[in-house]
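This report refers to the structure that appears directly beneath it.
Only one protein chain is missing; all other protein chains are in place.
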Amino acid sequence: MSKDLHTDLGLKEEDLIEMYRFMLLARFCDERQWGLNRQGKAPFVVPVSGHEAAQVGSGWAFEKGKDVFCPYYRDLALMLVAGLTPKDVFLGLFGKKDDPSSGGRQMPAHWGSKERNIITGSSPIATQCLHAAGIAYSKKYKKQDAVVGTWFGEGGTSEGDWHGAMNFAGIHKLPLVFVCENNQYAISVHESKQVAGSVHGRAAGYGMPGALGDGNDVLESYKLVKEAVDRARAGEGPSLIELKTYRFYSHTSDDDDRTYRTKEEVDEARAKDPIPRFEKYLRSVDILDDKQVAEITENAKTQVAEDSKEAEAADFPDPIDAAKHVYADLEVE
Amino acid sequence: MSKDLHTDLGLKEEDLIEMYRFMLLARFCDERQWGLNRQGKAPFVVPVSGHEAAQVGSGWAFEKGKDVFCPYYRDLALMLVAGLTPKDVFLGLFGKKDDPSSGGRQMPAHWGSKERNIITGSSPIATQCLHAAGIAYSKKYKKQDAVVGTWFGEGGTSEGDWHGAMNFAGIHKLPLVFVCENNQYAISVHESKQVAGSVHGRAAGYGMPGALGDGNDVLESYKLVKEAVDRARAGEGPSLIELKTYRFYSHTSDDDDRTYRTKEEVDEARAKDPIPRFEKYLRSVDILDDKQVAEITENAKTQVAEDSKEAEAADFPDPIDAAKHVYADLEVE
Amino acid sequence: MTEKNVVSAIHDTLMDEMKRDDRVVVLGEDVGARGGVFRVTMGFVDEFGEERVIDTPLDECLIAGVAIGLAIDDLRPVAEMQFADFIFPGFQQIVQEAARIRYRSNGDFGVPMVIRAPYGGGVHGALYHSQSIEAFFAHVPGLKVVVPSTPYDAKGMLIQAIEDPDPVLYLEHKKTYRLIKGEVPDERYTVEFGKAAVRREGNDLTCISYGLMHHYCVEAAERLAKDGIDAEVIDLRSIYPLDTEAILESVGKTGKAMVVYEDNKFLGVGAEVAAQISEHALFDLDAPVVRIGGAHVPAMPYAPTLEKWFLPDVDRIEQHMRKLAEF
Partner (left out) sequence: MTEKNVVSAIHDTLMDEMKRDDRVVVLGEDVGARGGVFRVTMGFVDEFGEERVIDTPLDECLIAGVAIGLAIDDLRPVAEMQFADFIFPGFQQIVQEAARIRYRSNGDFGVPMVIRAPYGGGVHGALYHSQSIEAFFAHVPGLKVVVPSTPYDAKGMLIQAIEDPDPVLYLEHKKTYRLIKGEVPDERYTVEFGKAAVRREGNDLTCISYGLMHHYCVEAAERLAKDGIDAEVIDLRSIYPLDTEAILESVGKTGKAMVVYEDNKFLGVGAEVAAQISEHALFDLDAPVVRIGGAHVPAMPYAPTLEKWFLPDVDRIEQHMRKLAEF
């Protein structure tokens, strides 16, 4: 067996298989939600396909139960790594009562779960970056061993919130890792109209390390983010990791990407699909064979199918619940 | 006569004498307004002392009547270069009817004058940077030969407005020069708590040239900004020039700098006073002698004294004028 | 005359204005190739080029601030906020800069800019794609805030906004985009700001609203008419300037007033309307003023059950109308 790439990264066989499984789960959740959207059962869908390696690779670098996740709406695969189940994903998709993120209050893909250290997110872009900075400051203040990660697209770097978070993290050497999932588009706006210079190139200006990696390579994504997490944990401050990837589908089910990018471009990107690529690697190092691949795939598919059915059957919130939780101690009409 | 530094910069003797005169005028305006403040005649004063070289040097690089100035409150010396008179400065200081910036509506040092291409400024920090970006875009759109300059302190770089302006200018290669007057303090907050990394170090991340210069050296300030203005005029896009300097007095007459910096530090900075330093140079290249220095000084002092007296004697706005100019076409009560 | 819906009226008008005057430029997120997420600038980039149809970075502070600069340099920017809910990073530039530049410069500078913002609920947009923002901005001197609710007004008020020497926030209710159709004259015309429209005459009560709610109010009024109750229905169209005269005249006639708005009730536009009635028409009133507004919760949630709970609908409006009529 040829010298592998993962041992030096401290990744064991079980890790790799789990990572692979999460990537498949995410992909199948995505395909399922599009199917439900076509059937008119899911009015709004935010796709993840194409980002699985960047998300699973970066997410795997953090310690569950200890570290903190400040994700954005694209992060379905990351959320599975962080502890949400496909069923949770579908409960959110349908806006059901038991949706752990918001009890059906927010649009799908607005993640949150206190017990899983997933900080509730909103729609306004990049606001989570400052929450991450505040939480990281608090962890440092309390001398807690915890690293905070925040994820965003390259479009998110344009907002003042991102600038402020980078600046504050740099000044206070916070245990914070900025992960940019650069898929080259903010809805229809190409990176060239979004980012002067480059995302990773901005790190130096804030006095922190920056790196650019192949977001379609789950191992490289893991490697770069793990190094950043280790630095953060060692008290060496924040880092900015830019992972280049691509979004296979439209921005959301409300979008039509044919208005701004060519089929050729999309096909070319799909040819770099991170999942087959990782599978190929796992086969090359004899971690997976046909039988195992078939088995993992089958199980993932069934779980997604069952979870989405259960979620679909679940209850909607009671109308009157809409008045709850505006304040902890005030009733409102 | 020893080989001089200014000829290569394209500066003639008259230029240098004018620059020197403006620096003196600014300094004397400042000393005068502090005097008036102590006498209780000027409730609010924004000092410039220490910044004269950075402002006159950078301002001199622009073409009056053609280029556009987006300054901030510290820019008294820059405004004299741009065409405001000491009398205008004092009309603003007293809040008089004929104050060209605002007719006595704004606090002192909130500059503006359409005929002089000085864009009206406000108190909220860094907002002018985006106006500068918009104006620069408009000039490019109209194919007008005009360069826009915007000035701000290092504290101003923390706001999202600055980030957005840098990004937009970089993306569209705008004819815009960002001039940072870095005096190391934002009121009491030291640069080390304000700026992660460095100001000029941020330029690269936005795909534009950045430079750091000695803001107490009027010729170096001119040189760096002139190069940036030339690039902008040639269609080569924006630049960020950081000029290190120091503020001799408190932030404003409402501040007390003894709470956050030592007398030693201030004395050390005053020892690097840009005015005697420039005077020394002008003597060394035989452009000025005792007689001329005395004469220029004398004239500047008298002008400031007379202008401030006239301004003091001028009328306040009529109370009822306060209702004017809310809208161009609506009366308000 | 051509029949159009609200969104096509806006699209066509903006296109015509850009053809007329090359000082008019549009900027915003996805206004280029994408033609805007609601298709308002569909085809613009092909027609006018990327320089005049500016796809901006994802930063509303930038959009507002750059638009101010363009306007100061005598262009006529029409900035798009992709959703009204996302205007807030630009709040300072709009409220502290655009609104105050004429005043603070003693009339030396002006900011002839338009900010278009799709707003409002009933579109399954949940907390962050359903908000109403008019109250924040109508409170700010120096701004004009208008809310056309018909294709006819959409055209006339957009042209008025572009011609206006001062900053105008032009609000478009997302649900009216395709729902509301009407005849639109082919020639160019303007609709003056500060003039409400009495869409339905009646003597029994006055119902004041704007945007989507206005259409619901008309529907509710038609139901009452079947039972011989005649409600006068006023579409404010312009929040600032507000047509106090039209409100008082109608209330003077009917003696009963209700205000309907989907924004949060507390300190929403209905508060100002009710306050002005209580100041200037108190003795005309035969019944307390009725305010129907959104509950004091942060905009409508996503789940259909919850969204329905939040948004005033025709039934709820009808019930209140009947109660008020019977008072």
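Letters A, B and C mark the chains as written, and numbering starts fresh at 1 in each.
To be clear about the criterion, contacts are C-beta pairs under 8 Å (C-beta built on N, C-alpha and C of every residue); 3 or more make two chains touch, one makes a residue touch a chain.
Nothing here was measured: the structure is a model prediction, and the numbers come from that model.
A.B. asks: Please identify which of the visible chains the hidden chain touches across the whole complex.
C.D. replies: Those shown chains that the absent chain touches are A, B, C.
A.B. asks: Which of these, A:G160, A:G215, A:P238 or A:P274, touches the one chain of the complex that we don't see?
C.D. replies: Residue touching the absent chain, from the options given: A:G160.
A.B. asks: Just name the one of A:H51, A:R74, A:H131 or A:K226 that touches the chain not displayed here.
C.D. replies: Only one listed residue reaches the unshown chain, and that is A:H131.
A.B. asks: Which residue from A:S101, A:T157 or A:S221 sits in contact with the chain not drawn here?
C.D. replies: From the options A:S101, A:T157 or A:S221, the contact with the absent chain belongs to A:S101.
A.B. asks: Considering the whole complex, which of C:R39, C:R200, C:H280 or C:R316 touches the chain not shown?
C.D. replies: C:H280
A.B. asks: Which listed residue (B:Q33, B:S122, B:S138 or B:S221) would be found touching the missing chain in the intact complex?
C.D. replies: In the complete complex, the chain left out is touched by residue B:S122.
A.B. asks: For the chain that got dropped from the picture, name the residues of chain C it touches.
C.D. replies: 61, 85, 88-89, 91-92, 95-96, 99-100, 103-104, 127-128, 135-136, 138-142, 240, 242, 264, 266-275, 277-280, 282-283, 285, 287-291, 296-299
A.B. asks: In the full complex, which residues of chain B touch the absent chain?
C.D. replies: 43-44, 95-97, 102, 104-108, 110, 122-126, 155-156, 158-161, 186-189, 193-195, 254-255, 259-260, 316-323, 326, 332-333
A.B. asks: Which chain A residues touch the hidden chain?
C.D. replies: Counting over the whole complex, chain A touches the hidden chain at residues 99-103, 105-106, 110, 112-114, 119-120, 122, 124, 127, 129-139, 141-142, 160-161, 163-165, 167-168, 171, 324-330, 332.
Methods note: only the chains that are shown with their structure count from here on.
A.B. asks: Going by average Cα coordinates, which chain is farthest removed from chain A?
C.D. replies: B
A.B. asks: So what's the Cα centroid distance for chain A and chain C, whole Å?
C.D. replies: 37
A.B. asks: Report the inter-chain centroid distance for chain A and chain B in whole angstrom, where each centroid is the mean of the CA atoms.
C.D. replies: 46
A.B. asks: Compute the distance, rounded to whole Å, between the mean C-alpha positions of chain B and chain C.
C.D. replies: So the centre of chain B lies 41 Å away from the centre of chain C.
A.B. asks: What parts of chain A, by residue number, touch at least two of the other chains?
C.D. replies: Residues 158-161, 193-195 of chain A touch two or more partner chains.
A.B. asks: Listing for chain C: what residues touch at least two other chains?
C.D. replies: 56-57, 59, 61-62, 89
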